[in-house]
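A single protein chain has been omitted; all remaining protein chains appear in their positions.
Here the chain labels run A, B and C in written order, and each chain numbers its own residues starting at 1.
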């Protein structure tokens, strides 16, 4: 099979770098086109990019020219991780011009006709793109993945919603600094510190969770019928968002039932053997002090959600800890898996 | 006024060192007697103690001999911060021998006849010591302060319980490493990490909170009639436990009502002008990203609880962040304030 | 004595904030005028300034207006901590207009007619300002303090140079992140890392050291006749530059001789009892593992240099560790002590 050429909007940012890295040896896709802000345009990727990943800059990308963020020469499939100040308009422009925009930005996530997609959770929402085509007269489309804090929460909630029904969800996050991008947080802000505030994050988690777990009925997503409350905190961890979660369910269950629901959970990406799909989307650890970002964040190449410490909650019904890699499963890896699902389901034909 | 001589049980540990430091210039008390494990006994304090505080070892304590943990030569008033493996028996022995034991250890906190005391919250519980005298035939007594994670939570809850009545409390902590004592946590466990488990901590928070906010009726404490759920996590902060808290109240209130209840809160230690009492036991910060341990942990010399980010909670009714200094207000400072209350209320006569 | 009104150029930056904080209760000086970039001008200090110190913003400064960096309304004495991109010209403009500019910026440090001053080390260099007046026709003057890494090194070298003569100096620094200002270093650059490069720093240390320890002869400073080599590294410490130093001396000495030279060292600021002068400019620790920034950086309010681990060096003659507070003794405190010396020596009359 010949590889599909892809482009990256916002290629020099942290998520853009992750796209370049994750796509280096991808079996289906290959990076053919990179775009970034005007400041970077006209230089090679190696020149324009302040490469900040531990793995070296792939040779195949070093000499690619960095273009402006304009459709035209870009391939059909474009991954997007632009700053939200410009992402809204640029993504629409690309979709209008016929590109399939697989975006990590927040701008269009809550648009009623834009799929907010986790392939294990709501693959059927992909069909929303037909509404886009019909209503917006776009030749292309926009598909989005959730916020990095939402992903781990929703991955852990999906089997509970399906098996028992959700009633209430309380989540307190301890988020890694890489979630703020680069340069992101000044070290003087976070050294020896916890910052109990991340702009817009709690609102995103609360509404995205309900869209992701919403039912797809008659071309619409009905927001999930449960309450979600998020407390978002930043801590001095490089990668991996840890979440303390409490839930109430609609049907009776035991701790063992929850564990079984998580362990049995596998879904469309696993059935389709998508290249970036974790073999087990949810890993349940039995040690009393896991998951921990230091040891568990790279589980299944950073694509699995790791849960542990499941126990009764005196206020809601159950409490547990979940961990997810915020720049892999929470950003570039999420978009990549979305694109793989779209390819496998025929949306790129 | 001549100062009251005091002793310290467990003087070489981290909390013991804090006692020595806080008592250095205390207007009422002076350190006259130090005791620690057999290994330390027989040496001077400077020799026996691996001093780990930033402030230097007080000269007055340097040359004091370290004794064994036996009553007899000890002063009437003894602060205790022994390892919980031995604290239970030693404290009883001292109380039996006539000493007033003001303890930071967890062993006797939930004994029905032992006051678990925060002077701003439940000063009336002190009267429990009469039950001790009567039932146990002790000539002395034991008084305890709560766990370092409980204090900040309960300080913030007390005005809410009094003003509106509490129904449900959910708390997720991000706790400082100093809470584990010295040597405590190996750096390899916590560098770049969050540890979502602290042995016994959640249970302590859940039951101590209900005892502290319980009513004192007929010589008994009735546990508070509300549900508490705690998630306890360790993060890479040196001092200061940050807590994400959600509550449901029994009567209608607004965000402004909560803020007013906190701002107006002042209590027995403030009325009595106890030397270690914070002028304002609760400080409400209005910035959207405070409190933060780096900037706020030393508020009122580490004796105040700082709250902020009060806002509606979609699952319970309100959510906010609280911060408290875990080795000051959560340990040595807590015991010291307890002793000051006891002195002012005549319990040391 | 009525206090002398002072101004601060670059008042909203990290060093500017330190000036405001250190001057809050100063016995001789009081802040009357604040200036910063055009972006800040026109607002009150509280509005314009993103206050990042742990100690709260002094009330006296909150409502002061922030002016543009133009002479005219500014007081005679002006502390300056401007970005080096603009500091060169602005400082000259102020000196020309008659202001006494006490600067922390690097621009004019190596000008032959500008004193690069550590009051304990080379107070006689102050006389250079007469050359400024004469040659440049300035009504005012510029006086500078050294780079934050140079100060601790030179403080520890000065008694050795005076007593034994210096021949060779090798210094490797482990510098705190606050030395890079705010926002300064992105946390992603320094978390779990050492950065073995700080732009321009090694050159500054090498040449400033030789100017500071140079002889003042006939209105000129003769650069010190010894070799200096610096390796500068950044580590994850908030405040305090730690330095591993090796030296060769011109006359025979023992480890004890060095310790005695440091202990006996006291100088002009101590004789004059300048308000910010440390009682002992150099503190020698005898523990085998000190100084350490965590425990020793605030020695003498951050104005002393702490040395320890003095021992023979197999390559040069002696090696030791020195520690100095980079934003106090290495920046705002340094300038303040310079101004105090100038006042005491009649340079402000």
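One rule holds in what follows: a contact is a pair of C-beta atoms (placed from the backbone, for glycine too) under 8 Å apart; a residue touches a chain by one contact, two chains touch by 3 or more.
Please read these numbers as outputs of a predicted model, since none were measured by experiment.
Visitor: For the chain left out of this view, which of C:32, C:131, C:235 or C:259 touches it?
Guide: C:235
Visitor: From the listed residues C:61, C:169 or C:339, report the one that touches the chain absent from this view.
Guide: C:169
Visitor: One chain is left out of this view; which of B:82, B:142 or B:190 touches it in the full complex?
Guide: With B:82, B:142 or B:190 as choices, the missing chain is touched by B:190.
Visitor: When the complex is taken as a whole, what residues of chain C touch the one chain not shown?
Guide: The list for chain C reads 168-170, 172, 174, 191-197, 206, 227-229, 231, 233, 235-238, 242, 244, 246, 288-295, 308-309, 313-316, 319, 321.
Visitor: If the missing chain were put back, which residues of chain B would it touch?
Guide: Residues 52, 177-178, 182-192, 236, 238 of chain B touch the chain that is not shown.
Visitor: When the complex is taken as a whole, what residues of chain A touch the one chain not shown?
Guide: Chain A touches the chain not shown through residues 54, 191-192, 294-295, 298.
Simple rule for what comes next: only the chains that are shown with their structure count from here on.
Visitor: Rounded to a whole Å, what is the gap between the Cα centroids of chain A and chain B?
Guide: For chain A versus chain B, the centre distance works out to 42 Å.
Visitor: Would you kindly tell me how far, in whole Å, the mean C-alpha position of chain C lies from that of chain A?
Guide: From the centre of chain A to the centre of chain C is 48 Å.
Visitor: Indicate the residues of chain B shared as contacts by at least two other chains.
Guide: 191-192, 294-295 - these are the residues of chain B that touch more than one other chain.
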